[in-house]
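For this depiction, one protein chain was excluded, whereas all remaining protein chains were kept in their positions.
Right after this comes chain A.
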Amino acid sequence: MHPSIRRRLFLQLSVVAAILSLAFFLVLRSVAERAAEGTQDDILAASATAIADSLRSENAAVTLDLPYSALSMLGTVSEDRVFYRVAVDGRTLTGYNDLPDPPRLGRPGEAAFHTHDYRGEEVRMVAVTRRVGSLNNTAQAVITVAQTRQGLAAISQRITATATAVGTGFFLLATALSLFAAGSALRPIDRLTGAVTRRGPKDLRPVTAKAPTELVPLVDALNSFMARLRASLLRTEDFIAEAAHRVRTPLATVRAQAEVTHRKLNKPEHKQAIREMIRAIDESSRSAGQMLDHAMVTFRTDSLAREDVELRQLVTETCDRLSPTAGLKDIALQRDLPPDDLHMKADKILLQAALLNILDNAIKYSPEDSDITVSLTREDALTLSVADQGRGFADMDLDRLMNRYERGANVHDVVGSGLGLTIAQDVARAHGGTLSIATNDGGSGACVSLILPL
């Protein structure tokens, strides 16, 4: 099975959401961290500038009063350690003597930043250069201010936590939305599926449910397919009816003519020939009927009708219909029916065909002047049994008998198509039941039962 569209859609949207969330997280973090670093750099630069501004020349020497704010401002944001150094012409004027020189200096007035390890910790350093002194006696002062980055690390941690939370939230929201989007995108398909599956077995009308543009070709194809199917089914139905008519009617005519001829003939060998002919015609008629029944059963089981059927009446009608045939062999059709009506939902034509074929078989294999009993019982299931006094099924494989065109081993003297029991079984299966066949106790006669669930 191919993966479902819903899942594919959802997975793809989720992957997109995940990528976007990750990108969002990275951008948010990098922007915020750069902003935090920028803040530290700004304060460092302001501090160094404040120190530079306080430089002055006194008695031809450079001196300064370290401004209180220059260092205190560094303590406002975090509790980081602070180091500074003021060097004039390379000699430390004040501050931390061992604070390293900046690797490069910016132009005067410009702050140069770099990161360095100092006293076992990473520090962010700024260096500002300033020329001090009178015109003919200037010196270059380099002011270096450094601060550890623990506050920055803490901020970075907070930012990462926030960015993670926001990114995760974004992802979850986007995933939920993509789930919703996948569902909403597939709703027309569900609707269409519902519209098609809800139809009855014989409903081959075109699908009229509103379909989105993308599904219109599919619906059109489906409708065209159903139209062809309907036409084909109608043709088949017509063909079956037509064929039954076209085969039976001429055969009946031929048989009638043969009987007339039989009566007119005197020579026994001629009479014998004609009898053979009549027998063959009967067999052909029966076989054609059975084949058509079989085709009809196959056709109808695909679209089983479930109508209200009264079984006592059905049994009575069918027996009445076969009474003349049975009468020819002096066979009595005994009916063992319950006193009350028995209703069930079933396809009446199919049930009738099944019973007709079972009875027909029973008549065919019964000896002259015998009884056939049709009984109808209702216990856990409905059982419609036909018991005869014929030769039974001997001891052959009973399952195989129900295969198409399969005939008993002991019936070579009787003409038959081998379709009767197959038809009965198909009908039983179409109704969710089974066909049970057995040889009567004592080896005389067979019992065929149609067992249908209630």
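Basically, contacts are C-beta pairs under 8 Å (C-beta built on N, C-alpha and C of every residue); 3 or more make two chains touch, one makes a residue touch a chain; residues count from 1.
Here is the rule we go by: contacts and distances are computed from a predicted model.
The listed options are "Cell division topological specificity factor", "Circadian clock protein KaiB", "Cytochrome c-type biogenesis protein" or "ABC transporter substrate-binding protein", and the UniProt record of the chain not shown names that protein "ABC transporter substrate-binding protein". When you scan A:Ser14, A:Thr63, A:Ser287 or A:Thr325 for touch with the missing chain, the hit is A:Thr63. Among the residues A:Leu13, A:Leu28 or A:Leu74, only A:Leu74 touches the chain that is left out of the figure.
Of the listed positions A:Leu13, A:Val82 or A:Ala111, the one in contact with the omitted chain in the full complex is A:Val82. Chain A meets the missing chain through residues 63-72, 74-76, 79, 81-83, 93-95, 119-121.
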